[in-house]
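For reference, the structure I am asking about is given below.
All protein chains of the complex are present and in place, except for one that has been dropped.
Showing chain A:
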Amino acid sequence: MDVYLPIANLSVNGLVIVALGGITGILSGLFGVGGGFLTTPLLIFYGVPPTVAAASASTQVTGASVSGVFAHRRRGGVDYKMGGVTVVGGIFGTGIGALLFRFFQSIGQIDIVINILYVIMLGAIGVLMMREAITILRPSPEGTPRKAKKRRHHPFVTALPLRWRFYRSGLYISPLAPLILGVCVGALTMLMGVGGGFILVPAMLYILGMSANVVVGTSLFQILFVTMATTMMHALTTQAVDIVLAALLLLGSVSGAQIGSQIAQKAKPELLRLILAAIVLLIALRMLYGLGVQPDEIYTVVPI
């Protein structure tokens, strides 16, 4: 089924795009991440111009997170106060990201910056998650139940002034910490064309020390609003949002997300986290390899 994309200016196989959305949707339903970190590189690989890929992927992530937010809201899994603070930070972050994007674009290094960011982020998070999952999965010696790790936030967080109570997260910390986190994730969202869930979830767990049952819902809440801001930012500045491409991706990802969340209810969460860690590490390794080998195309063309 050939579909012509009016903004990307090329024709693609619609079924391939829907399938691509479906795969990322299943991942997002399973792991609570948007899946943008898969969509954008795969779209670029398929021949969609990078800016259009990043812009339309952010639209897709919005759709994928909506149903997730609704589901988590029903069982009280969203800390709105915490979410609100990260959203404010995130919107600032997208602005900063847009400036950085333009700067790196003008010196012609945006691709390499994106790739290096991917390798560092995915590599670090993959290792972190992998270690965590393996310790949990490994049977504890002598059958004694393992002591639950005492939840504590990063020392940096406690050093910040001004403290707020975040009841649902079970935290009494400075709002500056989630604000800064929001800014970083927002900037990365704009730069890398990702929702940022794969950064936000571990950061909320390990840096802020939020209670685990609100982490996924709150991160989806933040992603929802930040990707909305990103889509608007792209629509106004780069004008690269391809609504046809986004609709195709959405078709796959919103159904995929539902399927994914149904699988997630049946599977062992530790096992899921191990699989996600493996996927993330594989992508990081593939991109690291890509940095070192000679690319197929030495030359690239940009309009001026």
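Throughout what follows, a contact is a pair of C-beta atoms (placed from the backbone, for glycine too) under 8 Å apart; a residue touches a chain by one contact, two chains touch by 3 or more; residues count from 1.
We take it that contacts and distances are computed from a predicted model.
With the options "Rod shape-determining protein MreD", "FAD binding domain-containing protein", "Spermidine/putrescine transport system permease protein PotC" or "TIGR02186 family protein" in hand, the undepicted chain maps to the protein name "TIGR02186 family protein" (source: UniProt). In the complete complex, the hidden chain is touched by one of A:30, A:64 or A:184, namely A:64.
For the chain missing from the display, the contacting residue among A:3, A:85, A:98 or A:203 is A:3, taking the whole complex into account.
Within the complete assembly, residues 2-4, 6-7, 9-11, 47, 59-60, 62-67, 70-71, 108-109, 111-112, 116, 228, 231-232, 234-236, 239, 241, 243-244, 246-247, 250-251, 254-255, 257-258, 262, 291-295, 297-304 of chain A touch the chain that is not shown.
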